[in-house]
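Only one protein chain is missing from this complex, and each of the others stays in its spot.
Labels run A, B and C following the written order; every chain starts at residue 1.
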Amino acid sequence: MRFELTDDQVDFRDAVRGLLADRCGPEAVRAAWDGDGRVRPAWDALAEMGVLGALVPEAAGGLGRDDEDVIPLLVECGRVALPDPVGPSAYAAATALGSLLEVPGAAEVAAAWSERVAAGDVVLPVVDPSAPVAGAGTAAAILWCVPSAAGPQVLLADADAVELESLDSVDGARRPARVSVLGGEVVAEGDAAAGIAAATADRLALGAAAELVGLSERMLELTVGYVGERKQFGVPVGSFQAVKHQLADAALAVAFAGPLVSMAAHSLATGDADASRHVSMAKLRASTAARHAAGAALQCHGAIGYTVEYDLHLFMKRAWALSYEHGDPDAHRSRLRASLGLTGSSTN
Amino acid sequence: MRFELTDDQVDFRDAVRGLLADRCGPEAVRAAWDGDGRVRPAWDALAEMGVLGALVPEAAGGLGRDDEDVIPLLVECGRVALPDPVGPSAYAAATALGSLLEVPGAAEVAAAWSERVAAGDVVLPVVDPSAPVAGAGTAAAILWCVPSAAGPQVLLADADAVELESLDSVDGARRPARVSVLGGEVVAEGDAAAGIAAATADRLALGAAAELVGLSERMLELTVGYVGERKQFGVPVGSFQAVKHQLADAALAVAFAGPLVSMAAHSLATGDADASRHVSMAKLRASTAARHAAGAALQCHGAIGYTVEYDLHLFMKRAWALSYEHGDPDAHRSRLRASLGLTGSSTN
Amino acid sequence: MDLTWSDKESAFRDECRTWLEANVPDPALPSGDTREGFAAHLEWEHRLHEARWAVVSWPEAYGGRDASLWEWLIFEEEYYRAGAPQRVTQNGIFLLAPSIFEFGTPAQQDHYLPRMSAAEDLWCQGWSEPNAGSDLAAVSSRAVRDDDAGGWRLTGQKTWTTRGAFCTHVFGLFRTDGEAERHRGLTYFLVPLDADGVTVRGFGRLDGDEGFAEVFCDDVFVPDNPADSLDPAEAAATMHRGGILGEVHQGWGVAMATTTSERGLTLRSPGRFQATASRLLDLARSCDESGRLGEALADRVVDAWVDAEAYALYTLGDVTGIVEGRSPGAKSSFNKIFWSELDVRLHEAALDLLGPDAELDGPWMKGYEFALSGPIYAGTN
Partner (left out) sequence: MDLTWSDKESAFRDECRTWLEANVPDPALPSGDTREGFAAHLEWEHRLHEARWAVVSWPEAYGGRDASLWEWLIFEEEYYRAGAPQRVTQNGIFLLAPSIFEFGTPAQQDHYLPRMSAAEDLWCQGWSEPNAGSDLAAVSSRAVRDDDAGGWRLTGQKTWTTRGAFCTHVFGLFRTDGEAERHRGLTYFLVPLDADGVTVRGFGRLDGDEGFAEVFCDDVFVPDNPADSLDPAEAAATMHRGGILGEVHQGWGVAMATTTSERGLTLRSPGRFQATASRLLDLARSCDESGRLGEALADRVVDAWVDAEAYALYTLGDVTGIVEGRSPGAKSSFNKIFWSELDVRLHEAALDLLGPDAELDGPWMKGYEFALSGPIYAGTN
């Protein structure tokens, strides 16, 4: 029994943390708002370090890692509010492509795309065609995990076979779009497709949960720093009991969300039968904790938190968006009700 | 436009407040725990003052008042945690008996029971046979507003035609029992019965809501008094920001529940088409505010609030019980959903 | 209890509703916190003023209708129900005007109030300073006496002044007695933003609009209030250059009266929240029709809607008390805490209804960001 990262996982995470600290400061995220929603220096360095291919099998040129190894890295991406699609492309899509390597007829295209993902091309999975997809404009391909009239299927659609309806997000670095595919190659059908779609939905949700944990930690750190320095009525704001209380409450929510995220990663990595339940638990609590942290951060900052010249909003807006993406709290509670055998169908 | 008690209503309320202050102190409520769950001196004085017959038409020996006049008195009953069934008998049942005066064939028996209610006999309405009825053991009659297989009906059953299954409540003065009727006189059927049952359910709920407002105010007063006197770390407990914050939050909830209770009383008195909706709003917010007040009171008191030798628990346990009685928050939210045209039937 | 409106009040409501139906801009104006939007809002303010709807509760001489508090409530209810534009003049009308009515000289009232109601003078508040935040008493901007010129010279920095970049005047506290402690020795100044030495720098708010500004004062001259005996034209010319509200060194008391009005009834009439609750209900019903409304979420909609109603009823009680001469007392701050949290809950419920689309830059997300400022400005809850 050991509920903790291995030394190797810690080293990997620390390396990524260092990389991101150098290449994805708040000014880089601001620049992404004005640019194409990407922080290329960080992305390219992640590709070079092997992070984007971490889940690609070694045979296909990747590191052959698993969910447990990668989820801590997504927490780091959250901490710096890296807008680039590490979770959707290098985690969810890469894992799905890895599964496709086993699907007869799909192995070749899956291997080719796995290599491209590891090299830094973006592949974005779509599991719910009605939901906006962040960063869709920079995707080289869409992995369309949406059942057709004929049953479950997975399509791989090149960017030129994809139609985008661009939308504005409150988070200027996200660049969401509604996506539809006009063509593409069928790479899985039937049970295989259904399995890949479900697993991909889980990994999209868990990736967002991990980013939310990182965002939450960062918002709390910013706030603790601010209230420690900032003075009002002659003493640091942080010495007010009400401020301490709000921060402690939020820190508690975040501290107890983290282990759920780790557990879900472990379950996905080990093929636990309850993995989907664990993912819902993780995404539910990561979303509620992040909203809690955002609220406490804004309250404790006062008016300065309400300005775009201060950094807090970069993290807060990302947290809002991710808390709704890939299953908002209501959606995951609903999955959990079903998983725990509660219908809740009475409306008396 | 005037959203406030009339001078006359204020005088009536103040008179009842004085009466109860003299006759229903905490020691009297404690004695009710050991006795039959009644505070007879207060009850008898209320009968003498006319309060128990306030809603009985003047022709039947009462004061002929309405909901607006009586609801402030029930707030006072809540303030002192009077366990006697003023709300169920002298408000809900008395009003129902008043309606029965108009029902062909029921007028005589309704007039007789109206007089008895005004004189201090207890008539308890039952609208939900599965729910325990507080104080059922001291009832002279049960007003059974439960549809039969043949349709809506209202029965008036003497105590000797009633079977009680006694239960223990967390509040030792409540003496609940599950009630079933073995006989009794049918006093209304069809639409008349359905109307009386619905109106009686509303008045039971609103009476409980009024008591909850009084209980909440009292719990907050006790707490403000306690934290103002009690010292810790060399200063009054009440000077701690966290304590102030908790109390202010609870006081806010209580302050905004009161107007909903007044509004519902006005709507019932004037026959407003939205009266049932207003009752649900009032009971919902009175219940949640009372729980909020109880929680804040217990937290701010610390260990002393956790003892039965201190008075807080008398009010807190009543508040718990009433918050569930005659529609808990979920039940009233459900009524409100329907009233506002929301099915909420998706479980996605 | 009497919840009926008099014939006069009903007629007032009808007049108001009719005018709003005919005049409320459709489509809605762009945000008044952007430069283009502000110009459009200014036009709207002028139209309101011409039809005497700008300040219904003020005396007719100042552009009002001498409306009762009840009529004011009716106006606000209709205004929000009609989806009429946000009032870009509100900081002057709601925060400064009550103080001018209470502390201003007759000359100041005659000079400033008509110009304010006509949206000729556009006032922003200068409460916060970089190192004072919502702690008004920590003000460090100072005013030094200039006896020769007959006035004061102001130096310092004000920040978080809403729409400051588009306004013409600022009101705020300056320290006139450097020796006095905190609350004392502060004076309430009225300053035109085109005075020599004033620099205004707009900056970005959470919702992306340039709605905040910093106001820098560098040796800005503000004359003493004109003597009563002064020729009216000369007095007006003096007041054009600014002035002092209340007595010198007594600014704290004046500011507190203003702050009370910010926290109290006048700033947030229930109509705004009932209108939001009603839009929330519409959104919930449309989700329900398309089978996307779960019971738990419906309950949150119900809770927020109930609270908006509770706020409206609470206000009716407050207004009854004020009309009958009872002071709301310590509970006046309840209002502000309740509405600011209510506004957040209403918008949160709406965003939850939108689900994956919540992040999109629509009216609910905009409104949410605005609502979040409620618990912050005018002091944190």
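The rule is simple: a contact is a pair of C-beta atoms (placed from the backbone, for glycine too) under 8 Å apart; a residue touches a chain by one contact, two chains touch by 3 or more.
Everything numeric here is computed off the predicted structure, so don't read it as measured data.
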| item | value |
| --- | --- |
| Touching partners, among the displayed chains, of the absent chain | A, B, C |
| Candidate in contact with the missing chain, chosen from A:38, A:285, A:301 or A:318 | A:285 |
| Omitted-chain contact residue, chosen from A:262, A:276 or A:323 | A:262 |
| Touch criterion as defined above, residue of C:33, C:76, C:299 or C:318 at the omitted chain | C:299 |
| Touching residues (missing chain, whole complex) on chain C | 294-296, 299 |
| Contact footprint on chain B, counting only the chain that is left out | 128, 130-132, 167-172, 174, 176, 230-234, 298-299, 302-303, 305-309, 313, 317, 320-321, 324-325, 328-331, 333-334, 344, 347 |
| Chain not shown, touching residues in chain A | 1-6, 68, 248, 251-252, 255-257, 259-260, 262-263, 266, 281, 284-285, 330, 333, 336-337, 340-348 |
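Heads up, the rule we're going with is that only the chains that are shown with their structure count from here on.
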| item | value |
| --- | --- |
| Most remote chain, CA-based centroid, reference being chain B | A |
| Centroid spacing, where centroids are CA-atom means, of chain A and chain B in whole angstrom | 51 |
| Sites on chain C at which at least two other chains make contact | 294-297 |
| Contacts with 2+ other chains: residues of chain B | 337, 343-345, 347-348 |
